[in-house]
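Here it is: the structure, laid out below.
Just one protein chain is left out here, and the rest sit where they should.
Think of it as A, B and C in the order they're written, each chain with its own count starting at 1.
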Amino acid sequence: MPKTRKLQAAQALREAFEQAMAADPRVFMVGLGASDPKGIFGTTSGLQEKFGAARVIDPPCSESALTGIAIGAALMGQRPILSHQRVEFSLLALEQIIDNAAKMHYVSRGQHRVPVVIRMIIGRGWGQGAQHAQSLEVLYSHIPGLKVVMPVTPADHKGMMLAAIADDSPVIFLEHRWCHYTEGEVPVDPVPASLDGPEKLADGEDITVVATSFMVLEAMQAVSAAAKYGVKADFFDLRVLRPLNLAAILASVKRTGRLLFIDTGWTTYGIGAEVVAQATEQAFDSLRAAPRRLGLPEMPVPASPVLAKSYYVTAADIVDTMLQMANPTADRQTARAELEAIRDRLPFDVPHPAFKGPF
Amino acid sequence: MPKTRKLQAAQALREAFEQAMAADPRVFMVGLGASDPKGIFGTTSGLQEKFGAARVIDPPCSESALTGIAIGAALMGQRPILSHQRVEFSLLALEQIIDNAAKMHYVSRGQHRVPVVIRMIIGRGWGQGAQHAQSLEVLYSHIPGLKVVMPVTPADHKGMMLAAIADDSPVIFLEHRWCHYTEGEVPVDPVPASLDGPEKLADGEDITVVATSFMVLEAMQAVSAAAKYGVKADFFDLRVLRPLNLAAILASVKRTGRLLFIDTGWTTYGIGAEVVAQATEQAFDSLRAAPRRLGLPEMPVPASPVLAKSYYVTAADIVDTMLQMANPTADRQTARAELEAIRDRLPFDVPHPAFKGPF
Amino acid sequence: MITMTNEHPQLGLFRSMLRIRMIEEAIADRYAEQEMRCPVHLSIGQEAAVVGACSALRKTDKVVTTHRCHGHYLAKGGDLRRMMAEIYGRDAGCCGGRGGSMHLFDDDAGVVVSQPIVGSSIPVGVGIALAFQQAQKDDVAMICLGDAATEEGVFHESLNFAALKKLPALFFVENNYFSVYTHLSNRQPVRPISNMALGHGMASAQVDGNDVLAVQEAVAAAVTRARAGEGPSLIVADTYRFREHCGPLFDDDLGYRSPEEVDHWKLREPLERFRQDLQSRNIIDAALEAKLKATIQGEIQDAFDFAINAPAPSPASLGEYVYAQNA
Partner (left out) sequence: MITMTNEHPQLGLFRSMLRIRMIEEAIADRYAEQEMRCPVHLSIGQEAAVVGACSALRKTDKVVTTHRCHGHYLAKGGDLRRMMAEIYGRDAGCCGGRGGSMHLFDDDAGVVVSQPIVGSSIPVGVGIALAFQQAQKDDVAMICLGDAATEEGVFHESLNFAALKKLPALFFVENNYFSVYTHLSNRQPVRPISNMALGHGMASAQVDGNDVLAVQEAVAAAVTRARAGEGPSLIVADTYRFREHCGPLFDDDLGYRSPEEVDHWKLREPLERFRQDLQSRNIIDAALEAKLKATIQGEIQDAFDFAINAPAPSPASLGEYVYAQNA
């Protein structure tokens, strides 16, 4: 067993950067706020002091050029890490990502490599509003040539970041801001995690539950709660959205006959659509009930907390759906109420008791 | 019956622009090449002569600003039509489209309207290569607040364009360059078509076939061919990708029990994923076989004709899959061969006998 | 801008600056109550630039702005009650609570859009100017932006288009030297920001952004040119923000800017500077200022009361306004 200790995910990421930069002089970082006192939610604090302003670049506000610059440097053998404090800022660079990063290896018949990591922070809460709290993982997951990952646990934040930095393909690294606050055991050494597929978090035979990113944390509560109502879930963190490796999930669906997918982003044309479609195509004869999806409803997120509260899917919604699917006679009201009570210990728009705004 | 006559889709579009601009002084057009001798594949020829350079603007090469400019003008009550000769150019403007066009009505609680039409031409063929022949409809279809349409017939090119111009929401109008060459009856008068949902093109009870854009034309050949092998398809042109109205298709699947979807873009996280997922969720008990999807494989399109030829899905592939699903003992080899022979009358990378390159 | 009859017009400028200052200080004071549950980007320190620029406009002119929009909204005549209700997430807010503090729109006052993505509202403003030109109106569109937004490509695309078409647009840059915590010198080479206009054949001026009269004069000249069809201008007003980038506090303890720098700017604090100027010219005295403050204080109290007591939007309305009902 590797030596571990408890860290928050944001700290785990910071450690991944520090270890990767110490180990490999080709690794450098470009990110608005990378060197500032808040250090991109604490994920880059102290790195510029340690590695200098040439390797931790706090750049102009020019997302498109910075992406192209990272790609150009990567073509020369460097290993840049680009950070966006909000996924929306990356939209300004989509042409570079889709046309250059994703395609140069293919178009050059393997002569070029683009070992770039692009961090995009997704999130919610505290009146961020329609342009500062989107998820948008589908925009990247649809594109061959990109790898797209969404870590959840602190160990994965570190391990998947190390793997992404070491990867010779461009990796889109989607971090949910609220996952930054999760705590867990993280290996001390720089051990890359696999980017090959999902991770199973619980074993069960009644239903297969799959979620991405922050919704894994909500689903985890629901999975525990459902067990008390006799519903045991095979529970997966999808982790890697592209290339999509559903082998373990399909095997699970073949056993359980039921699939519930929980998206962090919008449901329609979301990640769950592909997972449900593949499950249906490939495990049709094993399905005992219609698969279901939960995800964001068909609108931008409003700033007002009262409206936003009814916008997001919660553990209560998940347990409710799980019971509907696998134990329809269970007391869903009570199951919901228990999870709502837990949730209501904190305001719904706050990720952690320490959080006081303003962003 | 309205008076009609035969037009090519490109001419039908041109007529829509001319009639809309003549009828409403608020309508204006911004597009690279709008006034040039080729007139955006003939769709804008002569319009600048007729309406002047202030209403048919052939602008600088600045996709992001032009999109914002169209949005700003729309907020003031104008009705701009923006054209991109390749969908890829719109990627430079994605931030404007997703954050401003799609959200202003919502964020302003309905005070603002953004009646913008953004044409994006998708296509294939003649060595266009990885950055000039993508489809990318999912990137837009995932976003609440946008309407996303893909016309196929000449009548729809005209009617849906008129409806898009008249619509008070932003409409992404995805034209397949190869559909521009289709010929068909088009009403003389400016009659808007509905943007409410799919159109049924054939009735059958054995299988529901749904396709988008140019793949409707391939599927149409396959649907006819399959009938000769005893497979009658209920056949739909999806037309409107967002808001997605699957009522008619779900009703069909409930009757046929079989669903085949053909995507114009990449399969994975494609339009078909959502349609298959919804069909499974909502018509589960009626499904007699696993739904299936066809679409582009998991890579950029290579320029070399030899490689590109194996890249695209054809009518032959579609009939083959239809027969596999609905009449597995039929002679699929012969069915394929017949359609391949028809296709091979023209080089595969040429949309029309008149086409001689270079783009 | 609100001006009373028979009063010295510069008093109106002072009142507008003072009012913005007092409103934002009230927001800062009450932010810790955790009832304004959205980010707030205060313009405290930048009031001379804000008021100087907006005071050169008329009501039918339009403004687009950014995350730091409170000042422009107020200076252009936006409704204070609806602003506070928006920040409190209420149905009576100027965006029905959908927007929060970074989305302050007031169509009547001509505040069309504020948008928190840096640079994003710039071309929207150019589009408004294009619509004015198409309608042959002599209104102008003022595009408010920060220094960091000049690093976004869309800024240049917008300048080029506006210059090419001689649009009635005004690019008004409040250069407060910072993009969040990152100083201008880490983001741009050394040369006047207004030089960017040369690349696009555009008129430009760089002014002391803490001198409300200087700003007003420069903007008024540009507005006159724009109305006359002589095309757009770029105006850069150098100024300073005193509080943290986002939020109610002072954060100079974080060490991202030197005490000397902060002191330098405190000496040039725009409200005090204008007060002294007006006092020396006998346009204002302590009694008059006290009266102004009392009136504004009453207005602020009223607006907070209104906002706090206003009903929240109904959760049932969550799904409305995604698509426009076609007329």
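A few remarks follow.
Just so it is clear, contacts are C-beta pairs under 8 Å (C-beta built on N, C-alpha and C of every residue); 3 or more make two chains touch, one makes a residue touch a chain.
Every value quoted in this text rests on a predicted model; they were computed, and no experiment measured them.
Here is the thing to keep in mind: the chain we left out touches A, B, C in the whole complex. Only one of the listed residues, B:19, B:43, B:64 or B:182, touches the absent chain: B:64. Contact with the omitted chain, checked across A:46, A:144 or A:197, is made by A:144.
Only one residue from A:32, A:47 or A:74 touches the chain missing from this view: A:74.
Only one of C:18, C:50, C:111 or C:202 touches the absent chain when the whole complex is considered: C:202. Contact between subunit B and the unshown chain involves residues 32-33, 35-38, 58-65, 88-89, 92, 126-132, 297-300, 302-307, 309-311, 349, 356-359. Contact between subunit C and the unshown chain involves residues 151-157, 160, 163-164, 186-191, 195-202.
One chain of the complex is left out; on subunit A, the residues touching it are 28, 54, 59-60, 62, 64-78, 80, 95-96, 99-100, 104-113, 115, 144-145, 147, 166-169, 243.
What we mean here is this: only the chains that are shown with their structure count from here on.
Separating the centre of subunit A from that of subunit C, both taken as means of CA atoms, is a distance of 36 Å.
Distance between chain centres (mean CA atoms), subunit B to subunit C: 42 Å. The distance from the centre of subunit A to the centre of subunit B, with each centre set as the mean of the Cα atoms, comes to 32 Å. Within subunit B, contacts with two or more other chains are made by residues 64, 95, 99, 106-107, 144-145, 243. Of all residues in subunit C, those that touch two or more other chains are 95-99, 103, 115, 117, 120, 153-154, 322.
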